[in-house]
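Note that this complex is displayed minus one protein chain, with the remaining chains in position.
Which chain is which? They are A, B and C, in the order written, and residues in each are numbered from 1.
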Amino acid sequence: MKTGLDPIYKAIASVRLPGAKRWLLVGIALALVASYFSGQFNRYYLGVWMDCGINIILAVSLNLINGHTGQFSLGHAGFMSVGGYTAAKLSLVYSPSVPPEWHPVLLCAGLLLGGLASAVAGFLVGVPSLRLRGDYLAIVTLGFGEIIRVIFQNTEAVGAASGLSGIPKYTTLGWTFGVAAITIYVVAALVNSTYGRGFLAVSDDEVAASSMGINPTRYKVTAFVLGAFFAGIAGALYAHHKQTLTPTQFDFMKSIDIVVMVILGGMGRTGGVILAAIILTWMPEMLRGFADYRMIMYALLIIALMMLRPQGLFALNFKRKGGGAA
Amino acid sequence: MDSFFQQLINGLALGSIYGLIALGYTMVYGVLRFINFAHSDVLMLGAYAAFFLAPKVQQIVPLPGLAGALIVMLLAALICAAAGMLIEFLAYRPLRSRPKLTVLITAIGVSLFIEFTCQHKAVFGAANRAFPKLIDFPNFTFLGLTFTSLNVIIVLVTAALLAGMWFIVQRTRTGAAMRAVSFNQQAAALMGINISRIITFTFGLGSALAAVAGVLYALGAPAIEPLMGTQPGLRAFIAAVVGGIGNLPGAVLGGILLGLLETFAGGIPGLSTYRDAIAFAILILILLFKPAGLLGKATVEKV
Amino acid sequence: MLEVLNLAVSYGSIKALHGITLQVPEKAIVTLIGANGAGKSTTLRAISGLVKSSHGSVKYDGQEINGMPAHKIVARGLCHVPEGRMVFANLTVEENLRMGAYLRRDAAGIREDLDYCFHVFPRLRERLSQLAGTLSGGEQQMLAIGRAVMSKPRCLMLDEPSLGIAPILVRNIFKQIVAINQERGITVLLVEQNANLALKISSFGYVLETGRVILENTAEALRDDPQVQAAYLGH
Partner (left out) sequence: MSQPLLKLDQVTIQFGGLTAVSKLDLAIGDREMVGLIGPNGAGKTTAFNLITGVYQPTAGRIEFAGLPIAGLKAHELTKLGVARTFQNIRLFGSLSVLDNVRAATQLHRSHGVINALWRGRAFRESEKEVRSFVMDLLGIFKLDGCADEEAKSLPYGDQRRLEIVRALATKPKLLLLDEPAAGMNPTEKEALMHLIRFIQEKFQISILLVEHDMKVVMGICERIAVLEYGVKISEGTPAEIQSDPRVIKAYLGTEDDEENVEVVHA
């Protein structure tokens, strides 16, 4: 698609290519600086920006599955909850016995553990993806999400239906955007390599990809595992941001929200997806005055998007350029 | 032992409702190859239509009463048929040649739209409403088992409608056209079949079934509310896939299996709260090992 | 009877037809020949309304039918037997034939045409209650043609009737195409790989190459044309 902004995107892409790692460091540094001054911010705005960061992680990681690899997951909220509950439980158990200066380490451990637990779940969901496609796959991932939710709802150790509360507030702007930067880097760096072209090839034509020596199974499972890993981390950040977790926070609607971010941004278009995550996080806040109509408008947005621009609103694109990022 | 048969009867009735809803899913899927997520909301609309119609009908025909109940149900079915056709016309027809996932997401959007609109205070409001009593259903005892007449009615209505649908699809000209469209839209068009009209008709029929199911479901439920369709809708959808989506008897079979499962799991302490998870687990297993469902026919992908 | 003027079709960015012009006179058999992918099938599909043309005109009986939905074109008596036959595999032979008569209400006429189909293709009578999917390729082709005849067309478009069929059956099918043409007065527009056979039964032919008509002439002249002989007749 040609737009007037094409030269700008090209410029961004060309600046980015030499030394991708440098941009990762810049991103993390910016997040830390912002975090340092976050005391100055209005608490409400700060909270919404943290939501933004978490949603960016969710959307970019789902984009690896739904966008780059062409699978269709409607269960991202399930992965998120696995990470969230794991990390929250860890903090609830250990935070009283850990000195305050070690709390970031505890959070870090929670993020990793949550991510890993979620990655295991991602592997379990990824395996059926080998046999199913399209709407059937969507239904199965939706089913997995629901199963995970029902399990949490019935597990006393995580508070069953009333969930977990009193989770320490460890999440900061620095953590959310730091992790967001890492997520973006990982997905972009992965896809922008010869190895990563395999994801796109599988997405474009699985039969042809297989005939070119690409093992579609491996790529699909990798996408699910990595996507779930970051969703789990997002869930962990979410738990230490909201401080309470209930199973209903991770229902089907939450998965839909993330899918809409990916679609609005354009499947497989990292830049657009980031922008969409920010817009869709802020939109409900802006529309608070129209609370009664907010969700109706949201539903109409989905329908209108599918009819008018199924390829996504934004043509922002950092990838699919010829060269690698070397 | 008695309680076993009692559970069996309850499960059969619940499963019949699921089967009835599943019939609608399956017919639309059979013809159009896509999952109409808004089907469960049409069911809710059917219940609300009956809710608002009942007082009006009561002025002419006495309620509770069989005749009155039938009239209410019929009117609700007509309203929902119109609603279903309207949804198809506005939301799905423009997307007919688009990828399946686009249509799937649109269907989710339509479902959310109906749910949120109906929850709005200017429409139905989110609160529960007591559903009017359309018929008296006394319990009666037969062979030492207690039957609620509602359960019997549900099973009979489902059986009758399954037979009716089967007749339409297998024995009528329109049914033949539906099968033709389902098999190959292009070939059907070359027979002179107006594909759009057949699809609209299918949506109308499926939505009418959803309305009947909605009224029956509401009769047994304590109250109605705008999200009442979600749970039975989801189970019915699972039932349709388990039975082999696109297959009419399969839908009812799947529904009954799910209904029985739910009732029996409900009777086992500790398991009842897991029944959604169990239903989905069954769905996933079926899809993995018998992707075409219990009664469905496998199709081969061509290269 | 059928006049196609400057018909163009694109699939996405690929132009499949670059403006095809051809005429099919009443009661004639006209053939389109050309290599795989030359645009023969696309031409038929555009005429019958299965694909949308980007421009051009299709006149049938003097009336513009380009842009009409496929089912309305069938209703006018222009019937297309698509490549690959597309018989309803899960329906019986009889149901398939009756499906062809979908638009008709005259029970007696349908009965009569059914008998005519069995007269032309006796094999179909033997297989009456068999599922179409279990028929052999040749039988399916007979069924597809029979099904089209059931719609009482005045013009029949046949796409590759010999595709994947044993030679002995091909000859029979071509014989019956001629019979249908003569006995029923049905105009035939034929697309065929077996150019020898096709030109033998037709009066006029068009040669298509990469979406264009590169040659048109009487069938006889085409058969004698050295260029056609070399490229399509294998002499």
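Throughout what follows, contacts are C-beta pairs under 8 Å (C-beta built on N, C-alpha and C of every residue); 3 or more make two chains touch, one makes a residue touch a chain.
All values reported here derive from a predicted model rather than from experimental measurement.
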| item | value |
| --- | --- |
| Among C:Gly67, C:Gly109 or C:Gly133, the residue in touch with the chain that has been omitted | C:Gly133 |
| Contact residue for the chain not shown (choose from C:Val58, C:Leu197 or C:Val228) | C:Leu197 |
| Sole residue of A:Gly39, A:Gly213 or A:Gly289 that reaches the chain not shown, by the stated touch rule | A:Gly213 |
| Touch with the omitted chain, as defined above, among A:Ala201, A:Ile233 or A:Met295 | A:Ala201 |
| Hidden partner interface residues of chain C, rising order | 12-14, 25, 27-29, 35-38, 133-134, 136-137, 160, 162-167, 171, 174-175, 178, 181-182, 193-194, 196-197, 200-201, 203-204, 209-210, 219-220, 231, 233-234 |
| For chain A, the residues touching the chain missing from this view | 20-21, 186, 189-190, 193-198, 200-201, 204-205, 207-216, 222, 320-326 |
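Quick note on the criterion: only the chains that are shown with their structure count from here on.
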| item | value |
| --- | --- |
| Touch-based graph of the chains, sorted into line, ring, star, complete or other | line |
| Centre-to-centre distance between chain C and chain B (centres being mean Cα positions), rounded to whole Å | 43 |
| Complex contacts: residues of chain B adjacent to chain A | 34-35, 91, 94-95, 98-106, 108-110, 112-113, 115-117, 120-121, 237-238, 241, 273-274, 276-277, 280-281, 283-284, 287-288, 291, 303 |
| In the complex, chain B residues that touch chain C | 173, 176-177, 179-180, 183-184, 186-187, 189-195, 297 |
| Chain B contact footprint on chain A (complex, rising order) | 72, 128, 131-132, 134-136, 138-140, 143-144, 146-147, 150-151, 153-154, 207, 256, 259, 263, 292-293, 295-296, 298-303, 306-307, 310 |
